[in-house]
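Only one structure is covered here, and it is reproduced in the block below.
Apart from one protein chain that is not included, each protein chain of the complex appears where it belongs.
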Amino acid sequence: MTTFNLPDLGEGLPDAEIREWYVQVDDIIKVDQPMVAMETAKALVDIPAPFSGKITKLYGKPGDIIKTGKALIDIEAEISAKKNIDQATVVGNLQLGNRIIDESPLGIQQKQISTPNQNGIKATPAIRALAKKFQINLNDCKGTGPNGQILVADIEKMIQQKSSKENGTTTNSLFSLASGYEPLRGVRRVMASTMKQTQLSIVPVTLVDDADIHAWPEKTDITLRLIRAVMSACQREPRLNAWFDESKLALCKHNQIDLGLAMDAPEGLFVPVLKNVAQESAVNLRKTIDKFKLEVKNRSISPDDLLGATFVLSNVGVFAGRYATPIIIPPMVAILAAGRINEKVVVEEGKISVHKQLPLSLTVDHRVITGGEAARFLSALMLDLQAA
Amino acid sequence: MSEVARFSIEYTRFLDSKGEAQQDLPVFTHSMHELLKLYQQMMLTRLFDYKAVALQRTGMLNTYASTLGQEAISVGIGASMQREDVFCPFYRDYAAQIMRGVKMSEILSFWKGNEWGNHFSECPLDFPICVPIATQLLHAAGVATAFKLRKQARVVVSTCGDGATSEGDFYEALNIAGVWQLPIVFVIDNNQWAISVPRKHQSHAQTLAQKAIAAGIHGEQVDGNDVIAMKFVMDKAITKARDGHGPSLIEALSYRLCDHTTADDASRYRREEELQQAWQEEPLRRLKNYLINQKSWSNEEEENFKKECEKKIEIAVAEYLSLAKPLVTDLFDYHFAKLPPDLIEQRIEAEAMFMLSKDLGNG
Partner (left out) sequence: MAEITLIEAITQALAYEMAVDEEVILLGEDIGVNGGVFRATSELFKRFGADRVLDTPLAESMIAGLTIGMATQGLKPVAEFQFMGFSYPALDQIINHAARFRNRTRGRLHCPLVFRMPYGTGIHAPEHHSESTEALFAHIPGLRVVIPSSPARAYGLLLASIRNPDPVIFLEPTRLYRLNKQKVPDIGVALPLDQSFILREGIDITLISWGSMLHETLLAADKLLQEKGMHAEVIDVATIKPLDINTLLSSVEKTGRCVIIHEAARYCGVGAEIVAQLSEKAFLFLQAPLQRVTGYDVTVPYAQLEKQYLPSVTRIYNVIEQTLEFT
């Protein structure tokens, strides 16, 4: 409860007369709400409530004189007015709690304070992980390291013991291969280790479609037709015949097409490069392709012939496979795979006909090539392939 | 032995505490309109201030520092600064801030604990309130240095309390302002109290204004409760600075009619009689008496104007209360131009925690 004194009404006068109360005892008032009309020598002034709360006492009736600074009204505040409770702060709000702390200030005494506990199992996190991987219980392990620390050799020994119990075979070392595994070599090894790395940053999008090759004459050289189609498409969308430097975010569009032709060999995948295909005659191209095939088979292909492709064509469909998601070889930005030619029923001038289709799968790197560019390239490819 | 230096400090006052002119009033007072504006500005500030305290008392505002009794100092400052000048206040200058475009809702937001309260959408040049005592004076000196280097006809005004004059930063600011003749006006709001420490225990100097002498700059005292004197003195000092004639230190004498903040209780350390005495000197009363005597104001106009103010304040309070709670991502998004990776990680975690607590209804 707070006693509110008559404030200085701003006129330098020593007192004022109560003219009219707007409130009575037990009323609830809100802050700023007019409480009383006070008359001074010069004017009639309303006094607003200094805070919200309940009226508990009025210090006079209409006609009474109240001196400035003397009690006018008692209000029980909704929230305690500061004069009653020392907030004990100068900013903010200190929460006053009731929780009684029971514990001893020294906390719980440890038995041994000077030397750390030596009874626990001592093993580095790496060893613990290894043990877990091979399902070795560290408690069963005898540590041969300092102070009984468990070492790699200790784990290996446990594994040996465990596996000889289980299937009677022994292994030489923890890091020798499990039976049946043969390490990859040569091209395959390179493929395994580089494939993932190179693909980490490429953003591949593959478009597929079929080219209607019904118009092709007998004994058409499929590869040469594909090469011709690629040339035509590259004219339409030269961006797909380019190299991308991802560290500098720069693109190098090539004026000539050095076409990589994917070739399969027991050793793995080879991609010999036909340089500047636009300048070569069809006959020469066929000659070079056959030469490359032989050299790949004989493993005599020159490393120079495997470098510098600006676009890759992969004819997967020789055996099986219609569509594919061929993988781009950086720094190139596109690759085309041709699938197995198959027959499809079509309607031609109201009559049923059977046409040969050549499936195409075009993968582009969406960091550099847009869907539109890819589509237009594919469209140009198909247009060329669909001609006689 | 011969005397090598001597100083004097002048004191300016036009209206006494009853509102009677002590000397010829300055020219600008001939425009009753101008004078009324000063009075009305003080009134608006005081009503806003009452409202802010009421909001705190009813749990709708956190700790708030009132300006009760010191309105004239701030109005005098606001009335003499130009738009292109920069104001570096301490934390009792709402009048000048409001006059210069800071919104009342922004002031309330600050004290509620929302950094958006410093965003000053319509007052882009001024500095926000400064809590670490006296540090703003050095910032102001820096701004003034920029003005001087760029040869701009702009002035910085920076305020501080009487307590601040004990801080090292105060002396360092005055010193550099003097050596480099910076276009800056320092104003001390000497309201006689630094929380519980009275003026006489803050410094042994006879006046705080004379600390200017040590820095070789102009210093003077003014009755901080006489808004006419405040504007007069500020006009002179600002013009002097703008014309390249150097800095000034203005000590405005006033009284802190309120507690240090809404969490403080001044009755613990000061006497009620002293407070009541100080109320007799307060700034609004004396100007009101003068205006009424000049027949330029009446109680009826005052009531009407108060109602207008209250409406304005109500709108501002409604605006303040309806402001959205700050986003948890606000914790991070304004630390750097571009958020570095470690903060991005923490931001994601904080946002996830927030979404989680919303799902669990923990708010």
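Note that the chains take the letters A and B in the order they are written out, and that residue 1 is the start of every chain.
The working rule: contacts are C-beta pairs under 8 Å (C-beta built on N, C-alpha and C of every residue); 3 or more make two chains touch, one makes a residue touch a chain.
Worth saying up front: this structure is predicted, and the values here are computed from it rather than measured.
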Displayed chains contacted by the hidden chain, counting the whole assembly: A, B
Using the touch definition from the top, which of B:Met60, B:Ile292 or B:Leu343 touches the missing chain? B:Leu343
Please identify which residue in B:Leu36, B:Val197 or B:Leu275 touches the non-displayed chain. B:Val197
Looking at the full complex, which residue from B:Leu44, B:Ile133 or B:Val317 touches the chain that isn't shown here? B:Ile133
Interface with the unshown chain - residue positions in chain A: 86, 88-110, 112-117, 120-125, 128, 132, 149
Please identify, in ascending order, the residues of chain B that touch the omitted chain? 62-63, 110-115, 131-134, 163-164, 166-169, 194-197, 201-203, 264, 268-269, 325-326, 328, 330-332, 335, 342-343, 346, 350, 353-354, 356-357, 362
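Assume only the chains that are shown with their structure count from here on.
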Rounded to the nearest Å, the gap between Cα centres of chain A and chain B is 50
For a test of understanding, state which residues of chain A touch chain B in their complex under the given definition. 8, 10-12, 31-32, 42-43, 45, 50-52, 69, 77-79, 81-83, 86-87, 89-93
Residue ranges of chain B touching chain A (in the complex, touch as defined): 18, 51, 54, 57-59, 62-63, 195, 259-265, 267-268, 276, 279-280, 284-285, 288-289, 299, 310
